[in-house]
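With one protein chain held back, the other chains of the complex are shown just where they sit.
Letters A, B and C name the chains as they come in the text, with residue numbers starting at 1 for each one.
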Amino acid sequence: MKWLRTTITQIERPAPGFALLRFAGQPEIQGEPGQFVMVRGAWGNDPILARAFSLVEVGVHGAILVRVVGRGTRRLADMRPGDSIDVLGPAGHGFDFSGKGDVSVLVAGGVGVAPILMLAESMAASGQRPIVLYGARGSGELVLCERLASAGEVAVATEDGSRGHRGYVTDLLLGVLEKQPSAHLYACGPEGMLEAVAKMAVRRSVPCQIALESPMACGKGTCKGCAVLARSGQYLYICSDGPVLSADDIYGEEQ
Amino acid sequence: MKWLRTTITQIERPAPGFALLRFAGQPEIQGEPGQFVMVRGAWGNDPILARAFSLVEVGVHGAILVRVVGRGTRRLADMRPGDSIDVLGPAGHGFDFSGKGDVSVLVAGGVGVAPILMLAESMAASGQRPIVLYGARGSGELVLCERLASAGEVAVATEDGSRGHRGYVTDLLLGVLEKQPSAHLYACGPEGMLEAVAKMAVRRSVPCQIALESPMACGKGTCKGCAVLARSGQYLYICSDGPVLSADDIYGEEQ
Amino acid sequence: MTGILETRLGPLKLKNPVLVASGTFGYGVEYEDIMDISRIGGICVKGISLTPRPGNPPPRVCETPAGMLNAIGLANIGYDAFISGPLQRLRELCATVIVNTYGTSAEEFAELARRFDKVEGIAALEVNISCPNVNAGGIHFGMRPEPAREVTRAVREATRLPIIVKLSPEAIDLAGVAQAVVEAGADALAVMNTIRGMSIDVDTRRPRLGSVMGGLSGPAIRPLAVRLVYEVHKAVSAPIIGIGGVTCLQDALEFFLAGASAVQVGTANYSNPRTSLDIIDDFETYCIEHHLFPSDLTGKVQI
Partner (left out) sequence: MTGILETRLGPLKLKNPVLVASGTFGYGVEYEDIMDISRIGGICVKGISLTPRPGNPPPRVCETPAGMLNAIGLANIGYDAFISGPLQRLRELCATVIVNTYGTSAEEFAELARRFDKVEGIAALEVNISCPNVNAGGIHFGMRPEPAREVTRAVREATRLPIIVKLSPEAIDLAGVAQAVVEAGADALAVMNTIRGMSIDVDTRRPRLGSVMGGLSGPAIRPLAVRLVYEVHKAVSAPIIGIGGVTCLQDALEFFLAGASAVQVGTANYSNPRTSLDIIDDFETYCIEHHLFPSDLTGKVQI
C-alpha cells in the first residue's frame, strides 16, 4: 500500500451525479479489480474522514468513479484538474478470477459498476469475455456502458424500464443462472442486491464473490470500524478481510 | 438590509492572494463606502460563520475584494462564476463625506484599500479629487491602483521599498498633514496603522474617520460579539456602531 | 401554512416547533427587515437581566472547527429597556416571544419572572441556568439538582407563564437536574446550552477570547446534544426543546427522533439568518409527504 499526495489529471462526467476522476501515479497506481483506495481532498476539517472508492483504472493514472451521495462525494465531484488529492491504497482484497475457467457472470448495481468494469476489462485483457449484468434505477444512472460492452456481453435492467429489462438486475441473473448453472458470480452493488445475488448463489452452490461496503475510517485494518458479522458469528473487516468476500461467508445458510 | 442567495458573476484576481468577487444584485446591491456585507458560500459546516467584507462596488453587481488569510477567504477566492453565495447587507455605518468641503485624505493599508477605493470613487463621482495614500508590505500586495489613480491623487508606500516610498503609509501621511493642516482623514487598514493614523489626527485635531475590524458572528448587532472598548469606557459594536467610527471615539486622548 | 406544525409544549402552544436560540437572534426585531419573524415558532430573545449588562472584554467570539466559541457575558439592555423597546415592536409584528432570563440568585430570577408575568405579549420564560460565561449565576445553578430545583421553584411561584428551563451539558447529573426542575414546576426543558471550550492564537500566544474560555456551539457539538436529549427524554416526561448545531431539517429530525418536541436554531443563524424559516418550510413539506405531525417523531429512534 502507498500513501500519495497527488493531483487530479482529468475529470469525466459520464452522467449527472457521477464523476470519473483520474489522478497521477507516482510513478504508477497499482491494484486489482475489487481493491479500493481511500481518497481525500485538501478541504480542511469537514468531512474529516477519507472516502473509499473502488479502483476503476490503474497504471500511470489511477481512476475512480464517484457517485454523489453526500458531502464528501460532492466535494470530490466538484474538484478540478490540478487539484490536490490524497490517495491511500490499493487496499483490501480484490476479486479472485485467476484460473477460473468457467463462465464469469458479473453483476453490478448502481455505482457498483466501478469495480465490475475494472474486473470485466481485466478478464477481457486475459482473453475471457464475461457476461455483465448491470442494473440501476433508471437509464440516467447507467454509466460507462460502452466500455462495459467492449469487455463483455452486457445486459441491462432499470427499475423504471427506461432502458433494458424493467425490473431488477437479479431478474436477469435468474435467467442467466438457468442457462449457465456452472457460472462463477462476481457482484458489487447495494446491500439488498448483494444479498439477493448471494442467496441465489448459495442456494445453487454457485461460487460467488461479493464486494461489500461498510462505513470506514482507516481503510487499513486498524480502526476496527468496518466490521460486518459473518455467518460464523465472527466479525470480518471489510477493509482488510474484504471488500471482496465469498457470498458464503456472509449469506451462507444457517447450519 | 437584505439577505440574498445570489450567484458569483465574475472573479478578477488582481494579485496573488487577492480576488475581486462580483455577484448579482436582485435587482441591486446597495450600500455606501465603508459599509460591509456578510458573505458565505454553500460549503457546509466549516467554516460555519459568514465573513465580513467591505463593499467595493454596488449596483446591478456588488463587488468585494477578498484577501486570502485563512480558510473562509481561501474558499471564497477559490469560487467560480455561477457558484452560489449568500450575502447579507449592507451592514453598519459607512464613511460620512457629505458636504465636507476640505481636502480629503484617504489612507489605505493592505486590503483596507477595499472601502477606500469605493470612497475615492464616490468622491470622484461627486466632483472631489481626494488624496489617496496606500501602503502595503510590497508591490505584490498593491491592488487596483489604476482605479485608485483615476479617482484621486495616489501616493504609495511599501515596507520593502519595491514601489513608492520605502516605509509606512503613515510617513506619507505626516508629509501631507504638514501641507494640508485642514484635511479630513478617512482610513482603513490593519489595527497598528489605524492607531497611528488616528493618533496623528487626534493630536492635530484633524477630523478622522477610521473603519475598524473585529471578529464577528452576526454582522447585524445581535450577537454582541464584535465589541471594542471605546475611550468612554463603553463597548461599541463594530457591526452596528461602526465599522466606521471617529478616531476620537477609540483613540482620543485620555481626559 | 397548514397548521400541521402546531406544537404544544405543556401549556405552551406554538405555531411550529422551530425556534431561534437565545443570544443568536438578538431581540428578534433586528431581523424584521430581512424576514417575517412572526413565522418563527418562538423567538428566544437574548438573555435579559434586571439591569443592563455591558458584557465581557473582547474578543468575544472566535471560530472553531464546525463551530464557534462565545463569551459574550450576557451583554443586554436590561429589563426596563427591553420592555419599553424591542418588546413593543415584537408585539406589533405578532412575533412569539420567549424571554430568556438571567439572574445571579434565585430571588433575581423570581423577580424577573414576577415582572414579566404582568407584561403582555410573552409566550414563555426560558430560565437560563446554564450560561458558562458569567462569574455568578448561570451554569452555577445548573450543575447540580438542588440549586436548579431552587431557582425553578422560585420562578414557578412568581409567574403563571410557561417555564422552560435551559440545561447545561456540563451538569454533573443531567438526568437528575432534569427531574429536579420538572418536579419544581418546569413545563419544558431546553437541552442544551454551550459547553466550555478554549482556543489559543498560537502567534500571539493569547486566548482567542478576552475571558479565556467560552461556550462551544454549532454543528460540532450536535452529537453531544442529541445524546443528552435522548438521555433526558428517557429520564423525564416533560417536553424537551433540542438545541445544538441545528442547521437544516435533517438535524431537527435527529433531535425529534432522540426525544425532542421542538428545536432551537442557534449558531446556524450566523450562517444564514433565515435558517429557521427554511427548516419550517421543509418540515411542513416533510410532514405532508410523510403523513405525520412533528410530535409523531418525538423519541421514535429505533433502538
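Going forward, a contact is a pair of C-beta atoms (placed from the backbone, for glycine too) under 8 Å apart; a residue touches a chain by one contact, two chains touch by 3 or more.
Fair warning: this is a prediction, and the values are worked out from it, not measured in the lab.
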So there's a chain missing from this view; which of the remaining chains does it actually touch? A, B, C
With the full complex in mind, choose from A:Gly138, A:Gly175 or A:Pro215 the residue touching the hidden chain. A:Pro215
Of the candidates C:Cys131, C:Ile164 or C:Leu216, the residue in contact with the absent chain is C:Leu216
Give me the chain A residues in contact with the hidden chain, please. 1-3, 40, 45-50, 86, 88, 214-218, 220-229, 234-235
For chain B, residues in touch with the removed chain: 45-46
Using the document's contact rule, name the residues of chain C that touch the chain not shown here. 64-67, 69, 172, 195-200, 202, 204-207, 212-213, 216, 218-224, 226-227, 230, 245, 250, 253-254, 257-258, 300-303
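Just so it is clear, only the chains that are shown with their structure count from here on.
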Starting at chain A, how many touch steps does it take at minimum to reach chain B? 1
Among the chain pairs here, which one is joined by the most contacts? B-C
Using mean CA coordinates as chain centres, what's the chain A-chain B distance in Å? 52
Where the centres are mean C-alpha positions, what is the separation of chain B from chain C, in Å? 35
Chain C: which residues touch two or more other chains? 65-66
Hey, what residues on chain B touch two or more of the other chains? 45-46
